[in-house]
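Removed: one protein chain of the complex. Kept in place: all other protein chains.
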Amino acid sequence: MSEPIDLIRRQVADLHQELVRHQLVVWTAGNVSARVPGRDLLVIKPSGVRYDELTPQNMIVCDLDGNVVEGEHAPSSDTAAHAYVYRHRPDVGGVVHTHSTYASAWAARGEAVPCVLTAMADEFGAEIPVGPFALIGDDSIGRGIVETLDGHRSPAVLMKNHGVFTIGEDAEAAVKAAVMCEDVARTVHLARQLGEPQPLSADDIDRLNFRYRNVYGQRPAAQ
Amino acid sequence: MSEPIDLIRRQVADLHQELVRHQLVVWTAGNVSARVPGRDLLVIKPSGVRYDELTPQNMIVCDLDGNVVEGEHAPSSDTAAHAYVYRHRPDVGGVVHTHSTYASAWAARGEAVPCVLTAMADEFGAEIPVGPFALIGDDSIGRGIVETLDGHRSPAVLMKNHGVFTIGEDAEAAVKAAVMCEDVARTVHLARQLGEPQPLSADDIDRLNFRYRNVYGQRPAAQ
Amino acid sequence: MSEPIDLIRRQVADLHQELVRHQLVVWTAGNVSARVPGRDLLVIKPSGVRYDELTPQNMIVCDLDGNVVEGEHAPSSDTAAHAYVYRHRPDVGGVVHTHSTYASAWAARGEAVPCVLTAMADEFGAEIPVGPFALIGDDSIGRGIVETLDGHRSPAVLMKNHGVFTIGEDAEAAVKAAVMCEDVARTVHLARQLGEPQPLSADDIDRLNFRYRNVYGQRPAAQ
Partner (left out) sequence: MSEPIDLIRRQVADLHQELVRHQLVVWTAGNVSARVPGRDLLVIKPSGVRYDELTPQNMIVCDLDGNVVEGEHAPSSDTAAHAYVYRHRPDVGGVVHTHSTYASAWAARGEAVPCVLTAMADEFGAEIPVGPFALIGDDSIGRGIVETLDGHRSPAVLMKNHGVFTIGEDAEAAVKAAVMCEDVARTVHLARQLGEPQPLSADDIDRLNFRYRNVYGQRPAAQ
């Protein structure tokens, strides 16, 4: 087993604990994957295995058509969707899928989460869009994700009647997007329960998103 | 004490911790039971004992009429309902009862949870149905569970003004159904607060449920 | 320091952890007290001290007029209310006060929680009633509690615009009532959000409450 894969195995196993810790998943319902840098491989959760039992060793390595390359278990039943994203989005290094509660409630209505919080403008740069209803079993889900996010700033898509898929430059960024997606889906849900949120202008969303991508965090200051 | 009973005692004691961990119960309000394979016995929680104090040793063994066979405490006051289910459903190996919050809110209105999420189609294959209002103390609750679930795909029933009962091929499957029941009851509740969820077609529910039962998890791939 | 007081000090300190664990309190907002059996004394939380820092040693012993008998800190600012209850209800051995979220929301509207769940019929035997708005600083709160609960089965009262007080034969019973009060306040709140809960008949409430008080738990079976 080559070394970069070992690091990715560990990272993917560990990041599933973030899904649990942020209460985005119950039982075995969500999954994280990562692309293996420089190789046409991905690492993903085994299907139907509980989060407590996940280790670097029982992660599954697949090629980008979703065929198992290494691993004793079957891969996540969502592997085809993850693989489709990696094939069509070379910029994507990580994919996350959850049925997190508030985001899935918006998805059940087929309604995008409007961008009415500065934190949403930062992380998503726009509304969180709704993708099509798609059955599991072929490329429908993967295609729905890629087509909906094409040209969209948001790293998250609400798949209708289903749940959330997020993408990132690596798996940690995709997990962060999944965490923030649920957080803003909840806040905007609550805001809407007692009236209408104040809109943010497109200009303000642009300015916030630009600054967040270029100034925030431990990058050399760009201003 | 025979060995299979010892394993079941441990399993039932441990699964109560899953009810706590998934926040399905407070104080002493819920209970798990399991059928002892090959014998006309069930293992269940003692009545009114807190979850922290449950051990394999203080679980109660009853016959399928609910009479205590082994155990120093009184069995759960819901034992008659569990026993009725085991007598009338030989396919059932585990039963769970909770007053989990969102499911009980639907039960208080006497309203079924509509099947509008792919995760619901997977696990429940239909709406989560409502059973009759029934007083504790005789076979009314057990009969209500069995009659409502007869011919229904759902392993969960909302007993009116009361709470949830779930069944499974073993106790872990029944606990999983209880966890998923609360999860989807919450998501659909939230979806309904701000509008109407999109319906899933009966055909799509059938396809999802078939696939989930036959392909998902660590079974040999059927497709 | 006499031995029974030491036991009560430990019990009261420990039960505050139950308030935290069941998420009934934040920061320093709730308190538990217990009567010292056979003596005109009560043990209560010190004022404004955080839950992490509570020990048997820093609990405060007061007489039933609320005067400090033992303790280096000032007693809870709610001591007068607790003391009033002990003076006027010799059957009460424990009192709990919280601002638990859902119960306080009903209290803010001045609305009783209707008895529409079997678990409510069991523990409360009726709606959870609303007491008057009363300012802290004299006997107003204590009198409001005692007058509202006089002749009422419920061990919990919602003090208007304020929070919850519960009573019990001992402090653990009062804590249990506080836990169950929040639990049913939450479930009925959720039920009401999407329609009207089904009513329970007075007869069914009576039967459930009688059985719960006489059969449930580890008492000799009465049936």
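So that you can tell them apart, the chains are marked A, B and C in the order they are listed, and the count of residues begins at 1 in each.
One rule holds in what follows: a contact is a pair of C-beta atoms (placed from the backbone, for glycine too) under 8 Å apart; a residue touches a chain by one contact, two chains touch by 3 or more.
Since the structure is predicted, the reported quantities are computational estimates derived from the model, not experimental observations.
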Shown chains in contact with the undisplayed one are A, C
Given A:V116, A:I141 or A:I167, the correct residue touching the omitted chain is A:V116
One chain isn't shown here. Among C:E111, C:D139 or C:D206, which residue touches it? C:E111
Residue among C:H162, C:K176 or C:R211 touching the omitted chain: C:H162
Missing-chain contacts on chain C, rising order, are 26-29, 46-49, 73-74, 77, 99, 101-102, 104-106, 108-111, 133, 135-137, 160-163, 189, 192-193
Please output the residues of chain A touching the missing chain, sorted low to high. 22, 116-119, 176, 179-180, 183, 186-188, 190-191, 193-198, 200, 204, 207-208, 211, 215-219, 221, 223
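Everything that follows uses one rule, which is that only the chains that are shown with their structure count from here on.
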Looking only at which chains touch which, which shape fits best: line, ring, star, complete or other? line
Separation of mean Cα positions, chain B and chain A [Å, integer]: 31
Counting only residues that touch at least two other chains, what does the list for chain A look like? none
